[in-house]
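Working notes for the structure below.
All protein chains but one are shown at their positions in the complex.
Chain lettering (A and B) follows the sequence in which the chains are written, and residue indices restart at 1 in each chain.
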Amino acid sequence: MKELKDLNFLDDVRYTKDHEWAKKSGELVIIGINDYAQDQLGEIVFVELPGIGDSFSKGDEFGSVESVKAVSEIYIPVSGEIVEINQGLEDAPELVNQSCYTDGWLIKVKPGNASEFDSLMDKAAYLNMLKG
Amino acid sequence: MRYLPHTQDDIESMLKVTGHASLDDLFAGIPDHLKTKQGIDIPESLSEWELNAHMEQLASLNIACKDYKCFLGAGSYDHYIPAIIPYLISRSEFMTAYTPYQPEVSQGTLQGIYEFQTMITELLGMDIATASHYDCGTALAEACLIALRKNHTDNKIAVSSLVHPSHRQIIQTYIHPAGYEMVEIPYTKEGLTDVVALEKMEGIAGVAVQSPNFFGNIEDLKAFKTTADTKNILFIMSFTEALAYGLLKNPGSLGADLVAGEGQSLGIAKSFGGPGLGLLAGTQKQMRNLPGRLIGKTKDANGADGFVLTLATREQHIRREKASSNICSNNGLNAMTAAMYLATVGKTGIREIALQNHDKAEYLKKSLMNSDFTPAFSTPFFNEFVMKAPDGFEKKRKALIQDKCIFAGMNLEPYYPELKQHYLFCATETISKCDIDHLVKEVQS
Partner (left out) sequence: MIQQPGTSGLIFNEPMLWEKSRMGRCAMSLPKRDVERKPLEADLTGDEPNLPELSELDVVRHYTRLSQWNFGVDSGMYPLGSCTMKYNPKTNEVQAARQGFAGAHPLSGDEFSQGALKLMYNLEQSLAKITGFQAVTLQPAAGAHGEFCGMLMIHAYHAKKGRQRSKIIIPDTAHGTNPASASLCGYESVNIKSGPDGILEPETVSAVMDEDTAGIMVTNPNTLGLFESNIKEIAEIVHSKGGLVYGDGANMNAIMGIVKPGEIGIDVLHLNLHKTFSTPHGGGGPGSGPVAVGKTLEPFLPVPRVIKAFDTYKFITDSPDTIGRIHTFYGHFGIMVRAYAYILSMGAEGLADASKLAVLNANYVKASLKGILNLPYDKPCMHECVFNDKFQKEYHITTMDMAKRLLDYGFHPPTVYFPLVVDGAFMVEPTETESKENIDQFIQAVKSIALEAKNDPEKLKKAPHLAKLTRLDEVMAARKPCLKG
């Protein structure tokens, strides 16, 4: 596993305490797991995602990410309806390891409550949390 | 004791290293009030020769002599077991290994079970077969749980009343504590599960049908598939006689989502009902819902083909309280036995044996009809069928077991009280024409 300084955290996304990231894209919010989470899990072999049209409240478990010997639940940073899932992960779950902020995104959500996004941590706050 | 290698010298020199005064001193950390005050009150130890005598005496109290004739099935079947099977399965590299956690030194078990998975998918026409469960009943209960968990609105599972009575009881035990319910589908006067009754049922998450059913009759699985599709529920199919699928259309081709079966017929001794072999197979879509171990193909660091336990994240030791099942040890050695059996009989052998089972059962049925027995149903069957016996048969049946070592069928009344004087008969390839003629003569006398 890498040292914190070797991990990549983007400035233009928001973070959760469970190591998801969220980014606004027009009306939608794109969600994935961040570099720390993918590094902790190691080589990802399977990503379980919800169905399009499913609705979740902030903090609900919406899927899971699996390595060979661990399963990690993933929690939704903002309430809303799933409008798109990353179909490419079915055949290539390693995209989450290779590029967790771009090709390795997980879901796109139509948010129900705009203020929830604003309450997520920015990079500095998240890094402070990691350093404990 | 010959299993304990320690000499007095060994014990003394080892105690010196550990720093204990005596063997009892090793347990000094256990508070005295927790130690037992009495020894274990069991019989004195036996020499190997005394043990042989004792065990043979017990074994002889069972009516299971070498040339006994078994016209009894109902979930445990008498089939020929080729000599090479007990010989090969006794190889201690198979028998005394554990779960293949270290694949580099477990390729024998791993390739063997991978071949088992492959041949079971071929036999059943399914995409995926697990590395085994305890028996058909427990595998079927697991399949019912899959259907129930997948469905978030309905909490009932519809189970045919012609699923093996013990299997229905196991399902009930397994699903009850989680708040699920089993509803039984009645049977028709043809001795088949009533698909019309199923159509009318509401609030069900899945349907389970056994074929050949407990009466030996072959179910119209297509009709159940259609109903399951209409209701958008999982279709689970089960069987107790695996050799039937050497002849019948396989469950996969008839649209089963999940198949639970008993593999005892595939080279495994009856052994008073266990250990048998639970088979659990599913479609590709069910891959991650299937409980139990799976073996997968991969490569080693040098690029050579090899096998490993895979998809372990479904299992209890990783998913812990979220695992769908707690199964850990399965019936791996019996899965290996079944693989050996399937490789031994091969494509032509399995068909010929299946045909002989059916032929003998037809001949037995015809012969019994000539001796005052009436067929209960006229539905096609594999190697078991139901007959109404003439008066006084129960007494004769017991005498035949006691005096002649012939098991002439099983009384169905304890399981189906409405079927008074009805018996379930079975004939397999181990029964000759001569045996059947002899049985008939005895029954008529």
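One rule holds for everything that comes next: contacts are C-beta pairs under 8 Å (C-beta built on N, C-alpha and C of every residue); 3 or more make two chains touch, one makes a residue touch a chain.
Source: prediction; values computed, not measured.
S.K.: Which one, B:Ile185, B:Leu342, B:Ala389 or B:Leu439, makes contact with the chain that was left out?
M.R.: Residue touching the absent chain, from the options given: B:Leu342.
S.K.: With respect to the chain omitted from the figure, which of B:Val105, B:Val196 or B:Met369 is a touching residue?
M.R.: Within the whole complex, the residue contacting the unshown chain is B:Val105.
S.K.: Where does chain A touch the missing chain, residue by residue?
M.R.: Given the touch definition above, chain A has residues 43, 45-46, 66, 68, 93-94 touching the missing chain.
Keep in mind that, in the parts below, only the chains that are shown with their structure count from here on.
S.K.: Let me have the rounded angstrom distance from the C-alpha centre of chain A over to the C-alpha centre of chain B, please.
M.R.: Each chain reduced to its C-alpha mean, chain A and chain B end up 44 Å apart.
S.K.: Taking the complex as given, what residues does chain B use to touch chain A?
M.R.: Within the complex, chain B contacts chain A at residues 288, 312-313, 318-319, 322.
S.K.: Please give the residue numbers of chain A that touch chain B in the complex, ascending.
M.R.: That would be residues 45-46, 48, 66-71 of chain A.
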